[in-house]
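One structure coming up, written as structure tokens, with questions to follow.
Every protein chain of the complex appears in place save one, which is left out.
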Amino acid sequence: MLRDITLGQYYPADSVIHRLDPRVKLFGTLVYLVTLFLTDNFIGYLLALLFLAVTVTVSKVPVSFILRGLKAVMVLLLFSVVLNLFMTKGEVVFSIWKISVTKEGIYIAAFMAIRILFLIMGSSIMTLTTTPNNLTDGLEKGLGFLKIFRVPVHEIAMMMSIALRFIPILMEETDKIMKAQMARGADFESKKLTKKVKALIPLLVPLFVSAFRRANDLATAMEARCYRGGKGRTKMKPLVYKKRDALAYLIIFGYLAAVILIKIYF
Amino acid sequence: MEIIKTENLTFDYIRRDEDGNVEGITTAVDDVSLKVKPGEFIAILGHNGSGKSTLAKHINAILFPTEGTVFVDGMNTRDDEKIWEIRSTAGMVFQNPDNQIIGQVVEEDVGFGPENMGVPTKEIWERVEESLKAVGMYEFRKKSPNRLSGGQKQRVSIAGVLAMHPKCIVLDEPTAMLDPIGRREVIRAVTALNDVEKITVILITHNMDETIGANRIIVMDKGKIAMEGTPREIFSRVEELKALRLDVPQVTNCAHELRKRGLKIPEGILTDKELVEALKHVNFG
Partner (left out) sequence: MSILVNHLTYKYNPGTPMESVALNDVSFEIGDGEFIGLIGHTGSGKSTLVQHLNGILKPTEGSVYYNGRDVFDGDYDLKELRSHVGLVFQYPEHQLFESDVFKDVCFGPLNLGLSKKEAELRAYKALKLVGIEDDFFYQSPFDLSGGQKRRVAIAGVLAMEPDVLVLDEPTAGLDPRGRDDLLDSLKTVQAETGCTVVLVSHSMEDVARYADRILVMNNGTIVYDDKPVSVFRHYDKLKEMGLGVPEITGAMYRLRAAGFNVSTDVITVDDAVNEIMAAMGHA
């Protein structure tokens, strides 16, 4: 299950989308999310789909890879679809016992499903094409103005990027410790809540110990490599806007304008 | 001038109980004086707890002596102003390959040190390229470190240190967690750095066979230098090594036993090739 989450994962490939400035991608994602909630008709969603399809194609990320990420949110999706399907009042299409499905319900449920699907896919495309480091760089620079309010932007960005690097390592470690305790007769499959909680101790204690040990090692290694915070630091990959970024901004604004126009005229 | 010099270096670990009272003192390094010349390849051998890692951490100014002094390229590690220069002069590679890679992509990790040092962007790229090429990891530059083998990860770590343009590299048991193939990769990379780039290497290990290529071996025991000499000198003292319960290479051990049984062959045989030569000599000489 944990392996299915593609949100936050990076898919290495060489595409224009991969090379775009992360600030553009962050902004683009934000705009895309906004447009999804602005849109309320078929043509609008068609445009959103077109925009998504073009982006995915250009990004060279396999569609199957993006779809796999959806598995994790299936429950949420089903829940909202069912809720909207049965709870919306209006013209009844058919009813089973006391529950009736309305025309409006079908519409809203369908739109909701499309919205959630597009939303997840849209944000996956950003994380899949941006290395976490690049993403944090984008956030660091994009939110750089917060430094005026004494927000330690660099430090937060560094922490995020380290956390992202260690998530797969700690996940693997969890798996290993779990197996090791199972070999000692631990029962992680028990249905009883009290037993379940109790079974977590032999898992969590070693996991925390290991996380702290890693953190300690990593801090030493960073210091040994002259890390001393953001001051005086240069960047291997500084964020500089290129022509393609300007073009991307234009496309994003064009798309936003189109969505607004569709909303007004249809 | 020496690149590394320690004078009567002593380091105490102070253990405290929960209230902060001193529970006990362990002297990890005990009065060690050591000189390393530029371009030397030094191997430090010893068991866990012999003080070898503690000694190494002094060279990178991660630990500071309780008594005595440590100089790196003429700079005293106690000099706060010089600490970053010392750390970029004497780079350090650690044991666990997973816990020292910071970047998500190989090249970004190698660039981490130079970034911290404020090296201009264009030069960082040059340094990353040459460093990755030096350890034979250039074709992996766009890969995620999580997808590499242990030996490859350690080579990336070495490249990360190289990119800081150090004069000296200290490797603290870089092969302890690797399989034989990974070990060979790392030792080959380290040897090449010493041969080609003339970088001073201090290799800390408990595998004796990794020390054969060194100019000098230092054996540590209980915080002190127990033995010091060229590999051949050290490997000639089989009984002492056995008493310290270090691993004597099987061929060396075999030659030693043959000598004990009366065969006239020299001490300090390091390879099977040397064993064959020595035995031939006995046969016909």
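Every chain is named by a letter (A and B) in the order it is written, and numbering of its residues begins at 1.
The working rule: a contact is a pair of C-beta atoms (placed from the backbone, for glycine too) under 8 Å apart; a residue touches a chain by one contact, two chains touch by 3 or more.
These numbers come from a predicted model, not from an experiment.
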Of A:Lys98, A:Arg150, A:Arg184 or A:Lys243, the residue in touch with the unshown chain: A:Arg184
Candidate in contact with the missing chain, chosen from B:Thr10, B:Asn146 or B:Asn253: B:Asn253
Chain not shown: contacting residue from A:Gly142, A:Pro206 or A:Gly230: A:Pro206
Interface residues of chain A (partner: the chain not displayed): 64, 173, 176-177, 179-187, 201-202, 205-206, 209-210
Chain not shown, touching residues in chain B: 47-49, 95, 149-150, 176-177, 179-182, 206, 209, 245-247, 249-251, 253-254, 257-258, 261, 263, 272-273, 275-276, 279-280, 282-283
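Basically, only the chains that are shown with their structure count from here on.
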Contact footprint of chain B on chain A as seen in their complex: 10, 12, 131-133, 161-162, 164-165, 168-169, 213-214, 217-218, 220-228, 232-238
Complex contacts: residues of chain B adjacent to chain A: 60, 62, 84, 87-88, 91-92, 94, 96, 98-105, 107-108, 111-121, 124-125, 128, 142-146, 160-161, 164
